[in-house]
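Before I ask anything, let me first share the structure, which is written out below as C-alpha coordinates.
A single protein chain has been removed from this complex, and every other one stays in its place.
Showing chain A:
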(Lines give C-alpha, C1' and ligand atoms only; values in the text may rest on other atoms or scores of the structure.)
Protein backbone atom coordinates (compact mmCIF):
# COMPACT_ATOMS: atom_id res chain seq x y z
CA UNK A 1 0.00 0.00 0.00
CA UNK A 2 2.81 2.33 0.89
CA UNK A 3 5.62 1.08 -1.28
CA UNK A 4 5.29 4.29 -3.23
CA UNK A 5 4.16 7.30 -1.30
CA UNK A 6 5.16 10.91 -1.59
CA UNK A 7 3.47 13.49 0.60
CA UNK A 8 3.68 16.24 -2.00
CA UNK A 9 1.64 14.44 -4.63
CA UNK A 10 -0.35 11.80 -2.74
CA UNK A 11 -1.83 13.86 0.06
CA UNK A 12 -4.96 15.65 -1.02
CA UNK A 13 -5.83 17.51 2.14
CA UNK A 14 -5.70 17.78 5.89
CA UNK A 15 -8.64 18.44 8.16
CA UNK A 16 -9.15 18.30 11.87
CA UNK A 17 -11.88 15.90 12.84
CA UNK A 18 -15.22 16.51 14.50
CA UNK A 19 -15.34 15.30 18.05
CA UNK A 20 -18.15 12.88 17.24
CA UNK A 21 -16.01 11.27 14.55
CA UNK A 22 -13.10 11.12 16.96
CA UNK A 23 -15.31 9.37 19.47
CA UNK A 24 -16.30 6.71 16.96
CA UNK A 25 -12.67 6.21 15.96
CA UNK A 26 -11.73 5.81 19.59
CA UNK A 27 -14.34 3.14 20.17
CA UNK A 28 -13.34 1.48 16.90
CA UNK A 29 -9.73 1.29 18.01
CA UNK A 30 -10.68 -0.13 21.38
CA UNK A 31 -12.69 -2.89 19.78
CA UNK A 32 -10.18 -3.72 17.04
CA UNK A 33 -6.88 -3.59 18.88
CA UNK A 34 -5.87 -5.44 21.96
CA UNK A 35 -5.60 -2.30 24.00
CA UNK A 36 -7.02 -0.94 27.22
CA UNK A 37 -8.44 2.58 27.45
CA UNK A 38 -5.59 3.86 29.63
CA UNK A 39 -2.96 2.93 27.08
CA UNK A 40 -4.95 4.45 24.27
CA UNK A 41 -5.26 7.56 26.40
CA UNK A 42 -1.48 7.64 26.57
CA UNK A 43 -1.04 7.25 22.84
CA UNK A 44 -3.79 9.67 22.01
CA UNK A 45 -4.89 11.86 24.94
CA UNK A 46 -8.57 12.70 24.93
CA UNK A 47 -7.97 16.42 24.76
CA UNK A 48 -5.71 16.27 21.72
CA UNK A 49 -7.45 16.80 18.41
CA UNK A 50 -6.75 14.25 15.74
CA UNK A 51 -5.98 15.34 12.20
CA UNK A 52 -7.19 13.41 9.21
CA UNK A 53 -4.80 13.35 6.27
CA UNK A 54 -6.55 12.22 3.14
CA UNK A 55 -4.42 10.47 0.56
CA UNK A 56 -4.88 8.84 -2.80
CA UNK A 57 -6.88 5.61 -3.13
CA UNK A 58 -9.10 6.25 -0.11
CA UNK A 59 -6.25 6.00 2.34
CA UNK A 60 -6.76 8.06 5.45
CA UNK A 61 -3.89 8.66 7.81
CA UNK A 62 -4.65 9.99 11.27
CA UNK A 63 -2.00 12.20 12.78
CA UNK A 64 -1.43 13.81 16.15
CA UNK A 65 0.71 16.95 16.04
CA UNK A 66 1.99 15.97 12.62
CA UNK A 67 3.02 12.49 13.67
CA UNK A 68 1.14 9.69 11.99
CA UNK A 69 -0.48 7.36 14.52
CA UNK A 70 -2.61 5.04 12.47
CA UNK A 71 -4.16 4.69 9.05
CA UNK A 72 -7.04 3.09 7.31
CA UNK A 73 -7.99 2.15 3.80
CA UNK A 74 -11.57 3.03 2.94
CA UNK A 75 -13.38 1.69 6.02
CA UNK A 76 -11.28 -1.37 6.56
CA UNK A 77 -9.75 -1.95 10.00
CA UNK A 78 -7.28 0.51 11.47
CA UNK A 79 -3.58 -0.20 11.20
CA UNK A 80 -1.11 1.38 13.61
CA UNK A 81 1.95 2.85 11.98
CA UNK A 82 5.12 0.81 12.34
CA UNK A 83 6.67 3.29 14.71
CA UNK A 84 3.62 3.12 16.96
CA UNK A 85 3.66 -0.66 16.76
CA UNK A 86 7.30 -0.70 17.82
CA UNK A 87 6.35 1.23 20.92
CA UNK A 88 3.31 -0.91 21.71
CA UNK A 89 4.03 -4.32 20.17
CA UNK A 90 0.91 -5.94 21.63
CA UNK A 91 -1.51 -3.94 19.48
CA UNK A 92 -1.77 -6.50 16.74
CA UNK A 93 -1.60 -10.30 16.68
CA UNK A 94 1.72 -11.53 15.42
CA UNK A 95 2.99 -13.80 12.71
CA UNK A 96 6.65 -14.49 12.10
CA UNK A 97 8.51 -15.17 8.92
CA UNK A 98 11.76 -17.06 8.55
CA UNK A 99 15.05 -15.38 7.92
CA UNK A 100 15.09 -16.11 4.23
CA UNK A 101 11.96 -14.07 3.67
CA UNK A 102 13.14 -10.87 5.34
CA UNK A 103 14.88 -9.42 2.36
CA UNK A 104 11.89 -10.04 0.13
CA UNK A 105 9.64 -8.36 2.64
CA UNK A 106 11.96 -5.39 2.76
CA UNK A 107 11.67 -5.17 -0.99
CA UNK A 108 7.91 -4.90 -0.63
CA UNK A 109 6.79 -8.44 -1.46
CA UNK A 110 3.71 -10.06 0.01
CA UNK A 111 4.39 -12.86 2.44
CA UNK A 112 3.96 -16.38 1.16
CA UNK A 113 2.64 -19.19 3.35
CA UNK A 114 5.80 -21.36 3.39
CA UNK A 115 7.75 -18.51 4.98
CA UNK A 116 5.45 -18.67 7.97
CA UNK A 117 4.91 -22.41 8.22
CA UNK A 118 8.62 -23.27 8.05
CA UNK A 119 10.79 -23.79 11.10
CA UNK A 120 11.74 -20.16 11.60
CA UNK A 121 8.22 -18.93 11.07
CA UNK A 122 5.32 -18.71 13.48
CA UNK A 123 1.57 -18.72 13.14
CA UNK A 124 -0.86 -18.43 16.03
CA UNK A 125 -1.90 -21.85 17.40
CA UNK A 126 -5.17 -23.43 16.33
CA UNK A 127 -7.15 -22.17 19.32
CA UNK A 128 -6.17 -18.60 18.54
CA UNK A 129 -6.50 -18.87 14.79
CA UNK A 130 -7.02 -15.67 12.85
CA UNK A 131 -9.58 -15.34 10.09
CA UNK A 132 -8.71 -13.81 6.72
CA UNK A 133 -8.64 -10.03 6.63
CA UNK A 134 -7.05 -9.49 10.06
CA UNK A 135 -4.30 -6.90 10.49
CA UNK A 136 -1.16 -8.58 11.78
CA UNK A 137 2.28 -7.52 12.87
CA UNK A 138 4.94 -9.27 10.84
CA UNK A 139 7.94 -10.23 12.93
CA UNK A 140 11.10 -11.88 11.71
CA UNK A 141 13.10 -14.86 12.84
CA UNK A 142 15.76 -13.90 15.37
CA UNK A 143 14.57 -10.30 15.60
CA UNK A 144 12.93 -8.55 18.48
CA UNK A 145 10.79 -5.99 16.73
CA UNK A 146 8.21 -6.02 14.00
CA UNK A 147 9.48 -5.59 10.48
CA UNK A 148 6.18 -4.91 8.80
CA UNK A 149 2.42 -4.78 9.02
CA UNK A 150 0.17 -6.88 6.88
CA UNK A 151 -3.33 -8.16 6.45
CA UNK A 152 -4.09 -11.87 6.28
CA UNK A 153 -5.37 -13.12 2.95
CA UNK A 154 -6.11 -16.62 4.24
CA UNK A 155 -7.11 -17.79 7.67
CA UNK A 156 -4.08 -18.97 9.63
CA UNK A 157 -5.35 -22.58 9.67
CA UNK A 158 -5.90 -22.40 5.96
CA UNK A 159 -2.32 -21.20 5.49
CA UNK A 160 -1.10 -24.31 7.23
CA UNK A 161 -3.09 -26.65 5.01
CA UNK A 162 -2.67 -24.86 1.70
CA UNK A 163 0.92 -23.79 2.34
CA UNK A 164 1.21 -22.08 -0.98
CA UNK A 165 0.85 -18.59 -2.37
CA UNK A 166 0.22 -15.32 -0.57
CA UNK A 167 -0.69 -15.69 3.09
CA UNK A 168 -0.23 -12.18 4.35
CA UNK A 169 -0.44 -9.14 2.16
CA UNK A 170 2.16 -6.57 3.13
CA UNK A 171 0.74 -3.16 3.93
CA UNK A 172 3.77 -1.29 5.17
CA UNK A 173 7.31 -2.32 6.08
CA UNK A 174 10.53 -0.85 7.40
CA UNK A 175 12.15 1.31 4.79
CA UNK A 176 9.19 1.93 2.50
CA UNK A 177 8.18 5.42 1.48
CA UNK A 178 5.73 5.74 4.35
CA UNK A 179 8.47 4.84 6.80
CA UNK A 180 10.59 7.61 5.36
CA UNK A 181 7.88 10.16 6.12
CA UNK A 182 8.41 11.12 9.73
CA UNK A 183 5.91 13.94 9.96
CA UNK A 184 2.99 14.97 7.83
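The criterion applied here is as follows: contacts are C-beta pairs under 8 Å (C-beta built on N, C-alpha and C of every residue); 3 or more make two chains touch, one makes a residue touch a chain; residues count from 1.
Assume contacts and distances are computed from a predicted model.
> Which listed name, "Translation machinery-associated protein 22", "Anaphase-promoting complex subunit 2", "Mitochondrial import inner membrane translocase subunit" or "serine C-palmitoyltransferase", is the one UniProt assigns to the chain that has been left out?
Options "Translation machinery-associated protein 22", "Anaphase-promoting complex subunit 2", "Mitochondrial import inner membrane translocase subunit" or "serine C-palmitoyltransferase" narrow down to "Translation machinery-associated protein 22" for the missing chain.
> Pick from A:38, A:57 or A:75: which residue touches the chain that isn't shown?
Once the missing chain is taken into account, the touching residue is A:38.
> Of A:69, A:102 or A:159, which sits in contact with the chain we cannot see?
Candidates A:69, A:102 or A:159; residue touching the omitted chain: A:102.
> For the chain that got dropped from the picture, name the residues of chain A it touches.
Those residues of chain A that touch the unshown chain are 36, 38-39, 41-42, 86-90, 98-100, 102-103, 106, 118-120, 141-145, 147, 174-175, 179-180.
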